[in-house]
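With one protein chain removed, the remaining protein chains of the complex are shown where they sit.
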Amino acid sequence: MQNPYLPYPVRIDEIITETEDKSLKTFKFVFLNPADEEKFAYESGQFGELSIPGMGEIPIGIASSPMEKGFIKFTVFKTGKVTSYLHAMKVGDIMGIRGPLGKPYPWETLEGKNIIIIGGGFAFTTLRSSIISMLDPDNRSKFKDIHVIYGARSPGMLLYKDELSAWAERDDINMHITIDGTDDPDWKYLTGFVPTITEQKAPPGNEDTYAIVCGPPIMIKFTQPVLDNLGYSHDNIIMSLENRMKCGIGICGRCNIGKDFVCKDGPVFTLSQLNNMPKEY
Amino acid sequence: MTDYTDKIKEIAKRVLTEGKVEMVIGFRKGTLPMMNQPHYATSAESANELIWDSNCSLNLANYLTDKKGKIGIVAKGCDSRNIVTHVIENKIKRDQLYIIGVPCTGMLDHYKINSMFDSEILKVEESGDKITITGNGFSETKSKQELLAENCAVCTHRNPVEYDELAGDLVEEQKDVDQYASLTKVESMSADEKWNYFEDLLSSCIRCYACRNACPLCYCPTCFVDESRPQWVGKSQDPTDVKTFHLLRAYHCAGRCTDCGACERACPMGIKVREFTKKLNKDCLELYGWEAGLSLDERPPLDTFKTDDPDEFIK
Partner (left out) sequence: MKLIKIDRQSLNDGIEKAKSAYRVFGPVKEKNDHEFKLLEKSEMPDLDFQNTRLSPKSIIYPQSQVMFTYSLDESKDDWRIMKEVENVKSPMAIFGVRPCDALAFPIVRRNFDTPDYQDTYWVKAYEATTFVGLACIDACGTCFCTSAGTGPFGEEGLDVLIIADGDDFYAKPITAKGESFIQTAGWTVEAESSVASKIDQLKTAAESSITSSVSTDKLKNKTILELYDAPFWEKEAFSCINCGTCTYVCPTCWCFDVQDETHGKSGIRMRNWDSCMFPLFTHHASGHNPRNVKYERLRQRFMHKLKYYVDKYDNGIQCVGCGRCIRLCPVNIDIRSICNKMNSFDAKNNVCEATSS
């Protein structure tokens, strides 16, 4: 019997401060036992429990893509006890990771479709993973048009800035990077809230077009009517939720929304599914 | 007790119909013997469910914390003292309340009564000061006085201290009771004996926090046991953590506790939680001449400062 609570030991290989306010850092981990990397076979949209002995565990979406080998990456917002401690850790430190946990985005369904990714703030991590996966030469032909609408408060609050600019240069992905506002005269992308940009830039909904939406509740609240107006069916709107979690495997009982556990049955749900669930998230 | 019940219903219906209050908080008959349930009436019809008997030992002030609007509340002596404490501590405003005072003759100790019989008690009836306890194959009548909860047996504030209307005539207060007699045993113990005594006292605690949550004083938005940054107390069944919870909670209630007994009544494990609070009540009486909740005009001794404080450290 495999103990599902036993983390794989990992070493912090690199730490990147992502945002100007230093509240977001990306941690690159390497498995101490190379065989564990194979066991940690994941798909974009899944998450892991970052496990720090003495502090506890925290569920975080996987920011790296399965197409990237030799490491896994998580971008972590400093908010509670575990994340604050993690932010103070150093390259070379040992800790644990459990996973992969939860259901990924429905890649089988998404194959052959137009994909529009809508993200806001720091909820862009599994979306980065998805973009890397879809843009991989082995995968790009499996998808039709790819649109990305990604917004943050200011240029300095955008995650993965180098990758964003690189993607913006490509012609096989339509990037719509936006910020709430800036004084920076050199800002070369969009300005405006995500719902507004969605209204202007998103392709109309049809059965071959799927939207993946991740962001703060307020963004989701105002983006949903926009997608409705654009004709997106609720089966074609895919969202990723967060709830307080502990075990990550549907056993400890706290993250349920109705009969479903965010950790095990989610975190990815279609809007149609959510429409029939209590609003306990 | 039926006359109390009738009067409570009559007042509740009147104040609801007159629009003086939006709800009346009282008790309704529970689904088990010796168990009444806190209940709120918003109409004459639901006011009909209100009752009063010797099984109303929970403290209804607990249901007032931060409530909005005009509220009627049924209050025995201890409830009224906790209402006073709530008003002093800004958890409710006096002018939001219509207090239906109930002069109290004490509440039954359901643990004591259950332990008197080997099999399940199916019915407990009262008539005047006689209590009849019935189960499968037995029926016994006893005097209410011998079945009283320990705090009620030594209570010297049976009449409400603050009320807008009474549901019955004031009762004679008990005199010549030694409120703190139960403490003598523990006070005379050596430190080791005390340690063992408290260890045994708390050994069955399951940390459900019923004592804390039944207590009108425990209204902190986040209790110290629930804080995670910093985490003051461990979360397990470790005896040190369990004791820390009970002792700190008791100290947090020092000078505020009215010895209403709700904590003990609520404990599913029958732990005598009052052993802690009672001692602090005695200290407050001896050190400051203070009993909680007797006046709207005076703050508890531990949240006041006087320039003539006898202790040097505070100056």
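As written, the chains take the letters A and B, and residue 1 is the first residue of each chain.
Note that contacts are C-beta pairs under 8 Å (C-beta built on N, C-alpha and C of every residue); 3 or more make two chains touch, one makes a residue touch a chain.
Bear in mind that the values here come from a model prediction, so they are computed numbers and not experimental data.
Visitor: Checking the contacts here: which visible chains does the omitted one touch?
Guide: So, taking every chain into account, the missing one touches A, B.
Visitor: Which chain B residues touch the hidden chain?
Guide: Interface residues of chain B facing the absent chain: 30-32, 35-40, 58, 62-63, 111, 114-115, 118-120, 122, 136, 204, 206-210, 212-214, 226, 234-238, 265-270.
Visitor: When the complex is taken as a whole, what residues of chain A touch the one chain not shown?
Guide: 1-7, 9, 51-57, 79-80, 83, 93-96, 242-244, 246-247, 249-259, 264, 276-281
Going forward, only the chains that are shown with their structure count from here on.
Visitor: If you average the Cα atoms of chain A and of chain B to get two centres, how far apart are those centres in Å?
Guide: The answer is 51 Å.
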